[in-house]
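Every protein chain except one is present and positioned as in the full complex.
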Amino acid sequence: MARTALPGRLTWRVATLSSLHDETATARSLVFDVPGWPGHLAGQHVDVRLTAEDGYSAQRSYSLASATDGDRVELTVQKVPDGEVSPYLGDVLKPGDQVELRGPVGGWFVWRPTDTAPVLLVAGGSGIVPLMAMIRARRAASSRVPFRLIYSARTPDDVLYAAELRRLEGGLDVSYVFTRAGGQRRRIGVADVNTHGWPADFQPDCFVCGPTGFVETVADILVALGHEPRKVKTERFGPTGG
Amino acid sequence: MLSAGPTPRIPLESWQFAITTEAGQQHHWSWLELLALPSQTPTVDLHCVTKWSKLSTSWRGVSLDVLLEEVETAADFALAHSYGGYTTNLPLEDLLDGQAWIVYEYDGAPLPPEHGGPARLLVPHLYLWKSAKWVRGIQLLLEDEPGFWETAGYHDYGDPWREQRYQGD
Partner (left out) sequence: MTYVDGNALAGPLREIFAVDLTAASGQCVACGQTGPVAALRVYTSAPGLVARCPGCDEVVLRLVRGPSGAWLDLRGCVSLQIPL
């Protein structure tokens, strides 16, 4: 397996879990120490690889949750019941344990502090993770670009980064859509996006992230509201349910 | 559940299965014609190339021996075609002698679209990618023609006991 990496190409690197904290009853943030981490852009992700003793390995993608901070890499994992990888990262992994990481990767679903257009972030469930990285990168760069976040979660108890999002921050508006609160079921709709997003005339950069079905719905709404498809960047996490 | 694309939904009224010989002769069956043929209920183990094996799965369908009975051919190879565009190649002899079926029931219920319904090919002695879901026909060929995964590195034959996953294995 030991093959010398060509410069520029990415290989797997070892990451050591340094700390963890629960975000909700079913999601946990993991902070890894990755020596030589090159830094990353908000919105990028890593691939995580787990290898069992018999050599069987599984890999999954996880978004980078924080702005660049030295060798420190933070992920937030929502546990998918019966999942192969997420319950292991969310329940079993403890400080000092190691996994393999490949990244940072992705050059499309990214926000750069040099970008100037207003930003609309629409998150479904754990889709908040890369969008939170954008909010954190904005703060770290003291950017004045106006941000709006529409965050759809099952109930208030399922909101990730709840305390941090409650803190008032100039230029960041946050609104919530709860899909299972108070015994009712509802989905994000045109009215939510129209009321809490930006008018299409402002030509905002839109970032939509979450379960595949959610992203599909929101991207269709944005295009129907007149946003240019190329200004609507999406990151689908996979099957609906999360 | 393996899937390389969107799940095709084929109305049973327009569903058809066809065997085409190397001479271009076509034999085809409508949905009701397929159901009218004598069926078998194989219970078999499945081997997926990605990781798992699933033991003792039970199916109902028509043996390829029945479907190929009237077909005149000198072909040595077969290329299965599916609704949705998928293809996979096999030696014709691996479809004969009670080794392969066109199945339409799984576990006593109609085969759902996600599992390849209304009907799929079942060739349990080879890796599962050879058991084409949503099958719509088999083309008989004098020369081997690689299918969807076989043109992208996967093994032409795919014997799980010899772990023939990739070309060169």
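Chains: A and B, in written order; residue numbering restarts at 1 for each.
By definition in this document, contacts are C-beta pairs under 8 Å (C-beta built on N, C-alpha and C of every residue); 3 or more make two chains touch, one makes a residue touch a chain.
Remember, it's a predicted structure, so these values are computed and weren't measured experimentally.
Remark: the omitted chain is touched by one listed residue; of B:49, B:62 or B:75 this is B:49. Remark: the omitted chain is touched by one listed residue; of A:109, A:151 or A:198 this is A:109.
Seen across the whole complex, the unshown chain contacts chain A at 6-11, 44-47, 61, 102-103, 105-109, 212-213, 233-240. Residues of chain B in contact with the chain left out of this view: 1-7, 49-50, 85, 114, 129, 149, 151-154, 165-166.
Rule of thumb we're sticking to: only the chains that are shown with their structure count from here on.
Centre-to-centre spacing of chain A and chain B amounts to 40 Å, using the average Cα coordinate of each chain.
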